[in-house]
Structures are given as structure tokens and as C-alpha cells.
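Note that one protein chain of the assembly has been removed; the remaining protein chains are unaltered in position.
Let's look at chain A:
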Amino acid sequence: MWLFDRFVLFRAFSLRGFLNDLPRYIFVTLWMLTNIGLFIGFFVQFETFPRYFYFRMISRQGLSFARAPAAVINFNSMLILLPVCRNLISIIRGTCFRCSRSLRKALDKNISYHKLFAWTIIFCSVIHTAAHYYNYEFIITDAASPQRFEQVPSNPLRNNPLIYLRLLENRSLVLPLDAVLLNYMTYAGITGHIMWLILFLMATSSVEVIRKSFFEIFWYTHHLFIFYFIALGIHQFQMILPFQSNVDVSDPFNCSRLPVDTTGEGCEILPTFTAARPSSYKWFVIPLAIYLVERLIRFIKSLIPVQIVHVEEHPSRTLEIRMKRRFFRQDVGQYVFVNIPSISFLEWHPFTLTSCPEDNPEFSVHIRIVGDWTEALLKKVRQKGSNVRSTIITIDGPFGTASEDVFDYEIAMLVGAGIGVTPFASILKSIYHKRKNMNLKKLSQIYFFWVCPQPQSFEWFATLLKTIEKSLQDEGCPDLIKYEIYLTRGWTAAEARNIYLHEDDIEDPITRLGAKTNYGRPKWDEIFATIAENHSKKKVGVFFCGPPILSKELHFQANKHSTNNCSFSYNKENF
């Protein structure tokens, strides 16, 4: 459970790690404070302001509990569109090159902000709807029993509390206070239910199980957000919330207690009412415009032709696609979105780039076949054969903060686990090329740890490692990259026999690499201790990509083995 994760994270706390993530913590704290401030502010406004006094006498706390979360919903609906504008975020990141790296990395977590805003909207919608259900109860109570206004015997408002609601001026409809009518026959009621339905469908299809396994359900359902915003804009257009417009001449706190024909107390003028104007649209109009600009940018970028240079099918259902495009400049460790109109017109899928910047103008992605879209792609590649280069493909990107930190350290420890090994293809290739061009700056030794349950699905990476290994040997520095491979899966009896028989071979029987495959989980304690011993007075950068549980373990070990002599700084990369 996530509680245990938080506890483990506490063990791995370090000041440097905290400072690294500081912009993110500041942003979330500010956002939380704004939410709480809005909630409390609007709540107090609707509880204490005189102009809502008469309506409050009917709806009691229901009014405040409905309008306060409404303000929070408005605020979050405004914010929720912004983290999804990935091109604009890239532009901000690019122009902000003087900003500190941690500030730019804060922009990498945009989807997690998006989820945060979304869950806040849902939480506040629950409170808002429940408050309105309470309102129905109170309204019907007061419509049925005017005894509440007994304290003012000759107040004409006493006998029929509905009168002052019928004193609405001009625009809004005069409505009898029937709950069913309010629920189903007003703009607010209908759009409220529509929004609830849309939020329900979007939220249930956005959970991780469905997103990871059945992406199409998530993707197509999520496009209902357009109707959500339309409904949110229309929600208040019927203007049925009345407030008193002449508070200065007829103070409700005073005058509601006095009989209507009292003179000399300043209550000769009856209260007049007007309806509250819609305000939701003012919140999200600008971000909606920004989002439209973003979609326009995406569309324009998708018109730039992409030439497929080479498509190769690797063992274990992996495809490599090498492409070229104008105006494409890649950094290490970035990702792109790929769209193939002939497979699916609307779907964009993200893939990490496995080429390095020195490969310019070519770039490549390795695609694992796991879902409907990738299956269709594989079928197309197999069918078309050499004609596959004529397939139209569009690329959006590259996105993501470049992982250039690797080159700032003297010693680098790269750990790739499972599918997280993909960005390291880009990094290792870049390291190799930089060494060739004498561009390697401070980096003098790289340790690469590859942890995976089984080598299947990553034969292409093993081949890449082998190529790099051989090239480095040929060029005379075989020790630049020292790598270790750990297979954490169990083994079958046949495999065990194979390993036993090939014990003395130069090449490992499973991965065909020079380094023998290690079986089992790496003992990080010993690994860190050995590296600390061998490299005193140096700073080691630890870079990891893979499942979060291993990330916490590495963070902890890096903190534990950091001494004055040899310090490990753990960099959590957002690949």
C-alpha cells in the first residue's frame, strides 16, 4: 500500500534529493493552499455576506457547502488543461534554459499534476452534489412549513417564503421550488447530471489497470472532456441563485426581524432580488484557448513529413523504426509520440527514443508489441515488407528533460530495470560517440547494471551492448563501461543444464555477451561499497529507470554509502 511506500521513502530522505524536487513540492503546496483558501473564502462569503441572507434562510449551510467546492472545481478545471499542453511545456522548458535544472524537471511531472487536479475535481463534485441534495431537502421543508418565519408575525414574507424569491428581477425564470423540477428541468440540473456522468466515465476508465491494458477505452473516453467544459460553461446560465441587490438600503440582519410596516428603523423599502450571473466560464476560457492553440500546434507539426529510413523486427516481438524529419533535434533520454493514421487516426503513443543526438538527423524508437495498436503495426510491417517505408507516420516531440546530468559526474552508475533499460540505449550510445569525439568532459568510468526478469524482449539491447563492448575493445578502452546483467527470474531445468555446460565459455550462453550473467537480485550494499572503495575522493552519480520500489532501495543505498571520501548522488530520472 502506498503508506508503506511513504515510510520507505522517509528512510531514503536526503537534503539533496529534497532540494532537487523542491520546485515540485513548492508548486503542490501553493496549489493546496490556494484550494483551501478558495474553499474557506467562498464558504465564509456565502455564510456571512448580507446579500445571501434571505436565501441562506432557506438553504442554511447547503448554499455555502455547494458554492465553496464549486470555486475549487472552477479553479482546478482551469488548471487541468495546462499540464496536457506538452508542446507549450516544451517551449517553456526550452526558453527557460537559464533556469535551474530542478525547475525544468518539475515540468516533467505534468501528467501527475493533471491527475491531481482531476481527483480534486471529483472530490469537490461529490461535496457539491451532496450539498445540493441537502438543498432540495431544505427547500422542500421550508416550502412546506413556513413556521420558521414565525418570529416576524406581520412580515408578509412570513407566510410565504417563496415571495422574496419571486421578487427576482428581469432575466431569470420564476421557478416554483419543486425539487424534481430543479433537478431535471433546469440548465444547472441537466448539465450537472451530464457532468457527473462524464466525470464518472472518465474517472473509471483512467485507473491504471485500464490505462495500461486497454488504452483505447481510456483514450476515447477521455475525449468527453469537451462536453464537460461545455456543460460547465452552461451550468449557471439559467441564473436561479437569487441574492439581494439593495443591501445598502434594507439591511437584512435588521429588517428580517421587524414587521414590515415598521417606520424609523430604515426598513421601509422592501428587499429586491437579482440573480447571480454565471461565472464558471470566466475561469477556464483562457486555458481552453491555450489548449486549442496546443492542438493546433500538434496538428501543424503532424503535417511535417517523416521519412522511415529502416524498419527491423527484433526477436521477442520488438520493432525498431528509424526515421528522419526536418526540424527535429534530439537530446539524450527524450521521448516522442507516434501516430500512424492508417492504423488509427486519433491515437498517439509515447515511445522513448533509443537513438542518440549524435545520430542526427536520424532517430529511432524500439516498440514492444503489447497492445492492439502495436499488433496492428507489426501486422502492417510484416505485410508490406520493403514497402513499409511508404507508410505515413507522424511524430510529435521530442519531449522530456534531457538527461545530461550523466556527463557532469566523473563516475556514473546507471541502473536499468525491466523496460526502464530503453532510455539507457540512448545514453550509452551518446557516451560512446562522445568518447570518440573526445567530448566526454569529466566522465571517466561508467558502471551499468541491467536488472531484468528475463532477457527476452531485450535482445536488441544485448546486441547493442555487445556492439559497444566490441567497439570499445577495438579502440583500446575496454574498461570505460563496465556492465553487469542480473536475471532475477528463476530458471528451468533445461536452462540450468545449458548454463552448467557452458560454464567456461567466453560468451554467456543466455545473452551472448562477454560478461557472465548473474542470477538473482543484485546485492546493492556490496556493489556500492566496492565502488566507494575503488573510487575515493570522487563524486558518483547514480541514475535509475525502472519500477519505483527499486528506486527507493537505490536511493537508500546511495545515501547510506555516501561518505566524505566518495559521495553518491542519486538522480531520479523521469524517463
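We adopt the following convention: a contact is a pair of C-beta atoms (placed from the backbone, for glycine too) under 8 Å apart; a residue touches a chain by one contact, two chains touch by 3 or more; residues count from 1.
Assume contacts and distances are computed from a predicted model.
The protein name that UniProt records for the chain not on display, among "NADPH:adrenodoxin oxidoreductase, mitochondrial", "Cytochrome b-245 light chain", "Response regulatory domain-containing protein" or "TMEM9 family protein", is "Cytochrome b-245 light chain".
Within the full complex, the residue among A:29, A:48, A:213 or A:316 touching the omitted chain is A:213. When the missing chain is restored to the complex, the residue among A:136, A:187, A:237 or A:281 that touches it is A:136. Among A:363, A:432 or A:486, only A:486 touches the chain that is left out of the view.
Among A:446, A:464 or A:550, the one in contact with the hidden chain is A:550. When the full complex is taken into account, the listed residue touching the unshown chain is A:183, out of A:183, A:246, A:307 or A:444.
The missing chain lies against chain A, touching residues 1, 4, 8, 126, 129-130, 133-134, 136-137, 140-141, 144, 178-180, 183, 193, 196-197, 200-201, 203-205, 207-210, 213-214, 216-217, 371-372, 375, 417-418, 447, 451, 453-454, 482-484, 486, 488-493, 496-497, 499-500, 503-506, 514-516, 518-524, 526-527, 530-531, 534, 547, 549-550, 552-553.
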